[in-house]
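Comments concern the structure below.
Each chain you see keeps its place in the complex, though not every chain is here.
Note that the chains are named A, B and C in the order they appear, and that numbering of residues resets to 1 at the start of each chain.
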Amino acid sequence: MKVTKKRTRIAPIFKSVTKQGIGASPGTPIYIGDREPVDATYSLIQYNDTTISVATPESIEEIILMQDPNMINWININGFANEVDYKRLCGFLKLDSLTAEDIINTKHRPKMEDFGHYLMVIAKMITAKENEGQAFEQISFILTENAVVTFQERPGDCFNPIRQRLKANGKLRKLGTDYLLYALLDVIVDNYFSVLEVLSVRLEAVEDASVSAKESKSFMRGMQNIKTDLNHLRRIMWPVRDTVSELIHAETPLVGETIAPYLRDLHENVIQVIEVLDNYRETAAGIQDVFLSSVSTRMNEIMKVLTIISTIFIPLSFVTGIYGMNFINMPELSSIWGYPAAMGSMALIAGGLIFFFKHKNWL
Amino acid sequence: MKVTKKRTRIAPIFKSVTKQGIGASPGTPIYIGDREPVDATYSLIQYNDTTISVATPESIEEIILMQDPNMINWININGFANEVDYKRLCGFLKLDSLTAEDIINTKHRPKMEDFGHYLMVIAKMITAKENEGQAFEQISFILTENAVVTFQERPGDCFNPIRQRLKANGKLRKLGTDYLLYALLDVIVDNYFSVLEVLSVRLEAVEDASVSAKESKSFMRGMQNIKTDLNHLRRIMWPVRDTVSELIHAETPLVGETIAPYLRDLHENVIQVIEVLDNYRETAAGIQDVFLSSVSTRMNEIMKVLTIISTIFIPLSFVTGIYGMNFINMPELSSIWGYPAAMGSMALIAGGLIFFFKHKNWL
Amino acid sequence: MKVTKKRTRIAPIFKSVTKQGIGASPGTPIYIGDREPVDATYSLIQYNDTTISVATPESIEEIILMQDPNMINWININGFANEVDYKRLCGFLKLDSLTAEDIINTKHRPKMEDFGHYLMVIAKMITAKENEGQAFEQISFILTENAVVTFQERPGDCFNPIRQRLKANGKLRKLGTDYLLYALLDVIVDNYFSVLEVLSVRLEAVEDASVSAKESKSFMRGMQNIKTDLNHLRRIMWPVRDTVSELIHAETPLVGETIAPYLRDLHENVIQVIEVLDNYRETAAGIQDVFLSSVSTRMNEIMKVLTIISTIFIPLSFVTGIYGMNFINMPELSSIWGYPAAMGSMALIAGGLIFFFKHKNWL
């Protein structure tokens, strides 16, 4: 049996202090994360009720120049390469140094903070791969009066439906930055449901495997991985729920009254995700119980049959042993019916034992 | 052993995002559910203290035309086929777009929402089949000043007692739409008790099966299904409890002071359902404990008896082995009493061992 | 092995909807319970500071006629046979229809409700039988300014100490109906302690049984019954605690300031019952742990000894097998010392193995 050294993944979603340096001054923006930081790319969508323009600026400077206070500006930034540019942007948006640090620390818990002239929201985009578990990508939002800035760890996101709805001129174009923020969060949460679907497929696969399961260990490891992923998701979902809840109750002019029902709807969706997760945890526990019980039953069954076979033959062997003894005075041996009688008595013994076992319901 | 692939059912009661499309604009009414949507059928009961009329209109238009603001209108809609009609109805009732979406999403959690000129309540009708588990059907209520609209997924409900009490001219005819809403919810909750009865029958069946249980696996799977159903019910009951509780404390003229005691009574009933569910969970856990313990005891018993049989015969076989040796100088062999002496000593050994085992209380 | 089909008792303490009929109008007084309703019998005790009269009226009419507003009237009713009489009484006491329904539904949870001119309290009288578990009897109280009405399911209660103290002219005679209610509740709660004593006897019996326990299954079932009873009690005690707590904080002139310390004392007693129950649960779990561990140890011990016996004899049998072979060229066989040498070497092997097992601490 070859042992493949697959480790249970340990806490891959949290702050790793060794990269930051203990005792660094707070507010120091240092990139924290598992991925190699990529060169930042930018996109800028400016729209109002009537017009919309999509641009892919080359630099922060360009973005700043292109700002139009009469339109809603959605600035999207992928990656955090250039420190100078990053500080320039933070300065332009008048971000607090702690905000600047939090955005770049991609191991942060989801949260919402109100800084008066802007709101910061940290969320997590989750991608589930059927075989390799889950990838978490932090996405931070800055909401100001006329802009939403989104910071992603790297290119590739789930916002294309929003981009299309913006171009299609719907409700999204008529409402403010708060509704854009809501729409983006909504897409992220909707995405969680597809993560759940992948998990349900994995759960079904593990369950199917459990039926034939000879490989108790691989089942346990697979089950363990699912449980770990469920725990990581739960750990993300609870602060997401709190974040949305705080958004609902935020006393800031940046979040208008009109989007309250949408945020409540979002809140319900997050709760639903949490409930499905709890459901999956119970289901996983149930599958494991059935599996363990079936493994143990199977083993018992095998041992029972094997022991019964032994138990039948041991008395028979004893009989052959008797007539294999070399005593001179064994009248049975010299009788012409001795051999068939011995064989017959052995058949009788075997039959009796089998009958006894059947009667006892052991066979 | 044939393996029938019966999967543990995984979360069949929640939103399935794949059908909706990620990032769809909120408020888009898209049918979400496991059932094929059926053609909508309608019924309209109009009553007041003195008169009552029952109609089965063919279309939404007809319903709208038949509205009488001086009577209480109970509009019941089964199925959600025609989108145009549905939007027409929502327009007539002045429903919020989020309400329209929630009604048609049949995977929604039970909840109550107050929109000023109407209340929306989402509940679940549950049908328990003794062999096939439980079927959940979402039922949404719109409560306005002079109408109650009920949206069901398909024809067939548990409201016939209400229809009869309406015809029988009792208290129901004298009170307003809020009391009608209460009466409908009360029937739904009363129905939960019969679901509980079916569950108790299933629990008893599983317990009876556990007594004879040779099939550990099938027991575990049956038990697992009951546990899953109990969990699904609990997951439904908690939000139902909150919904009723919110109705009690709703500060809206739509729910009058007079029905407060009835709603409190309803609340108590829901709590009782939850308590019975908890009780069943404990009972199920208890049955499983006893079963597992009895399986293990039985197995141990078998192994013990078999091992004891072997243990008695092995020394005896050793004795026969001795006298089966071919040494020339074995005086016992040539003695005329050798054979009976050997047999006697073997009988002695066997008896001694049996006595020893009995003494040790092992037999 | 004869299988006696003793079912774990499933939820015998809750509402059974099948008897009531789903969708019955609320406030319809329908008897719900497991017992055959008995013909109602009545007793009436009227007392004040100076005089006391005890009567056993034949009918409700008689009771109503005998009411004396200047005395404290304790009306006790056993059984709910006559519907007309029952409605007459409710009318006389001006009971709400929901109250009338709750009283007659003997599966109701303990609760307290304030209806302005009267208070309703529902409690449970528990009788513990050492062999048959527990019997629950619902007892409902109506507290008005000058009367306490007690509804019992059937004759036979634990109120005799109160009757004696009333006759003995103590504090009870000097205080109002609220103190009478307190005194009755206090007796009921005091009674719980004797239920606890019976449970502790049962726990000790189960523990004693566990020492000799060959019958793992019967132990598990007995333990399971105790656990079920503990759970039922807990399920009763929590709402009883809430009921008393609500009585303490009830803002009604019916419950005077003077009895607040007595109610607090009652509250403490209920909490003590709950604590003892929790203690018993832990004790039960502990006994079960010790039992299971001792069963498994015992089994292991037996299997070990048996296997050791086999293991010693198998090599010896091998030796006899060698010298039972029929090769012509086996010099040992023809040696005069062959036989004793073989026997000696077998003794050596056996001794060596025994020494080895002892050394390894396996024997």
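Operating definition for what follows: a residue touches a chain if its C-beta (ideal position, glycine included) is under 8 Å from a C-beta of that chain, and two chains touch if they have at least 3 such contacts.
Source: prediction; values computed, not measured.
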Identical protein chains in the complete assembly, only 3 of which are shown: 5
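Keep in mind that, in the parts below, only the chains that are shown with their structure count from here on.
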Chain contact graph, described as a line, ring, star, complete graph or other shape: line
Innermost chain, taking as reference the mean of every protein Cα atom displayed: B
Turn needed to bring chain B onto chain C - CA fit, degrees, nearest 5: 70
Centre distance in Å when chain B and chain C are each reduced to the mean of their C-alpha atoms: 27
Between chain C and chain A, distance of the C-alpha-averaged centres to the nearest whole Å: 44
Contacts with 2+ other chains: residues of chain B: 303, 307, 310, 314, 317, 321, 324-326, 330
Complex contacts: residues of chain B adjacent to chain A: 3, 5, 7-8, 10-11, 14-18, 20-27, 96, 98, 108-109, 111, 214, 216-217, 220-221, 224, 227-228, 231, 235, 292, 295, 299, 302-303, 306-307, 309-310, 313-314, 316-317, 319-321, 323-326, 330, 332-339, 342-343
Chain A - residues contacting chain B, complex: 158-162, 165, 170-172, 183, 186-187, 190-191, 193-194, 197, 200, 203-204, 207-208, 211-212, 261-262, 265, 268-269, 271-272, 275-276, 279-280, 282-283, 286-287, 289-290, 293-294, 296-297, 300, 303-304, 307-308, 310-311, 314-315, 317-318, 321-322, 324-330, 360-362
